[in-house]
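With one protein chain removed, the remaining protein chains of the complex are shown where they sit.
For clarity, chains are labelled A, B and C in written order, and residue numbers in each chain start from 1.
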Amino acid sequence: MSEKSGQPTTARIEAFSDGVVAILITIMILELKVPFAVLEHNSLPELLRSVGPPLLSYVLSFIAIAITLLNHHSLMRIAPHATPGLYWVNALLLFFMSLIPLATKALGDNPSGTLAVAFYGVILGATSVGFTLVHAYVETLAAAHGRVNPRRRRDIWIDVLSCAVYFLGAALAFVSVYLSFAAYVGVPTIYFIPRYGNRSET
Amino acid sequence: MSEKSGQPTTARIEAFSDGVVAILITIMILELKVPFAVLEHNSLPELLRSVGPPLLSYVLSFIAIAITLLNHHSLMRIAPHATPGLYWVNALLLFFMSLIPLATKALGDNPSGTLAVAFYGVILGATSVGFTLVHAYVETLAAAHGRVNPRRRRDIWIDVLSCAVYFLGAALAFVSVYLSFAAYVGVPTIYFIPRYGNRSET
Amino acid sequence: MSEKSGQPTTARIEAFSDGVVAILITIMILELKVPFAVLEHNSLPELLRSVGPPLLSYVLSFIAIAITLLNHHSLMRIAPHATPGLYWVNALLLFFMSLIPLATKALGDNPSGTLAVAFYGVILGATSVGFTLVHAYVETLAAAHGRVNPRRRRDIWIDVLSCAVYFLGAALAFVSVYLSFAAYVGVPTIYFIPRYGNRSET
Partner (left out) sequence: MSEKSGQPTTARIEAFSDGVVAILITIMILELKVPFAVLEHNSLPELLRSVGPPLLSYVLSFIAIAITLLNHHSLMRIAPHATPGLYWVNALLLFFMSLIPLATKALGDNPSGTLAVAFYGVILGATSVGFTLVHAYVETLAAAHGRVNPRRRRDIWIDVLSCAVYFLGAALAFVSVYLSFAAYVGVPTIYFIPRYGNRSET
């Protein structure tokens, strides 16, 4: 273990983050219930109507978490070493991510409820703020070691944009929840298209 | 950490997948309940009758997951390095696997319900599709690095076969759930016999 | 990663086992409930009476699992490399371990119920059988690489003894649950005293 000498690596921060994310994804499954009374009458449309919203809500959160984790993998490769500061901004990110199952269940159970839809956006927006802080912190560490990548630094604006879209989506729930859904589906789209291409070349 | 320089290794994809699978296995346990009212009257046959179907359903899913994880270990050893594409096909596999506890509970609680039995086959079939995609992607990556193993490539047909058997089993639930059970027990058997021998020699 | 070339290491088997065990320990916590109605009346003796049995049951299982995991760490250090056979005996061990939270809850909720007490012994005994098989398999692998340690091989008899004591304890529940408790407390004691000293010198 190189950890035993010199600067600590980010290995344990990575492993801990992966563990938390793995559990978050699977906790959301615990909340998904197949309605057994409906199953007994074997009615497919009713089954879909009651399983649909929670399942779509789960898919949306799964994709948001998967994107965050992939970008987290990229960032940790850049981080020169672990510092208490990195540990704490990462802990803040994990704290907000840990609230995603709560928001996912609220959204799945009340897909047309203003507060539930707004709550989802606030939690996902807070997660994006957490990720933006980790990104900014890692860039600062990398810069202190002379490893500056201008394009990667510019990606911070994509992080900031997704924070803004999530919070905007939360606010729009008080107008129409469909506008919120457009925002929540829009953020993964932002990440998938431009930033993703950049990352794969890094 | 070799991750800090050059191409990223598959270490974090492996660790994350292991974490998700570990949690899936144990989530299924949370759903298993020993009926305490029955326990108090100390009636063994009643205990077996009520615990039996959920436990057998758990055993079936445990074996299917264990086979998938073992084959996943083999595949990741072949993958030359991590790419965003590998991350995403792997995320798709994990998404479908994450629905296995839901299907296992549905099957354990309604072992003679058409929809529950069919649902199990659809989820396990989707997991097989996910695994087939990971396998195909890894072979493409390996081929690009000149590491082609014809026998291993042929194994993809075993993946495709197991997808087909699971989906066939799901469809057969509308005829007789016993035909479905034959299919669901059959797939692990396919994996155990031929492919397994090949893998251990690799 | 040395896994990329030559024989696969046991790293992923270890990581996966650690993950499963970590979750098992914490699943048991989910089953522990502080009785809030009692808490509101602030009656300490009633609180202890209702929390006591589940908590003691948890402590017993925690110690049994911690011993198994420590011995598992020792065994994996001996294993020269990962094989499908090792994966499968280990999966059998994890399967039986995964039933420990179920047995722990049954015992905690029915500390004087014959079937619940017997069920605990059967599951813990099955776990010991699983561990014995892993131990025997690892010794066979080690012997094939010329790494024989006579004292360590003799430890297999301690594994067999603990299987026997657990199953005996399960049978004794039909006579008196107190005899069962003596057996279940006895097994950790076996492990702690003789084998433990040997291991620490290895």
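Everything below uses one rule, namely that a contact is a pair of C-beta atoms (placed from the backbone, for glycine too) under 8 Å apart; a residue touches a chain by one contact, two chains touch by 3 or more.
All of these numbers come straight from a predicted model, not from anything done at the bench.
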Inset, instruction - Identify the residue among A:56, A:91 or A:136 that touches the chain left out of the display. - result: A:91
Legend entry - Residue among A:48, A:115, A:143 or A:182 touching the omitted chain: A:115
Inset, instruction - Looking beyond the chains shown, say which of C:11, C:115 or C:141 touches the absent one. - result: C:11
Inset, instruction - Extract the touching residues of chain C with respect to the undisplayed chain. - result: 2, 9-11, 14-15, 18-19, 21-23, 25-26, 29-30, 32-34, 36, 39-40, 42, 44, 47, 59, 62, 66, 69-70, 73, 76-77, 196, 199-200
Legend entry - In chain A, positions touching the absent partner: 1, 3-4, 8, 12, 15-16, 19-20, 22-24, 27, 30, 82-84, 87-88, 91, 94-95, 98-99, 101-102, 105-106, 109-110, 113-116, 119
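Here is the rule we go by: only the chains that are shown with their structure count from here on.
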Legend entry - Rotation angle (°) superposing Cα atoms of chain A on chain B, nearest 5: 90
Inset, instruction - Determine the chain that sits nearest the middle of the structure, using the mean of its CA atoms as its centre. - result: B
Legend entry - Interchain centroid distance [CA atoms averaged], chain A/chain B, Å: 25
Legend entry - Between chain C and chain A, distance of the C-alpha-averaged centres to the nearest whole Å: 36
Inset, instruction - Mark out which residues of chain A touch at least two other chains, giving numbers and ranges. - result: 19
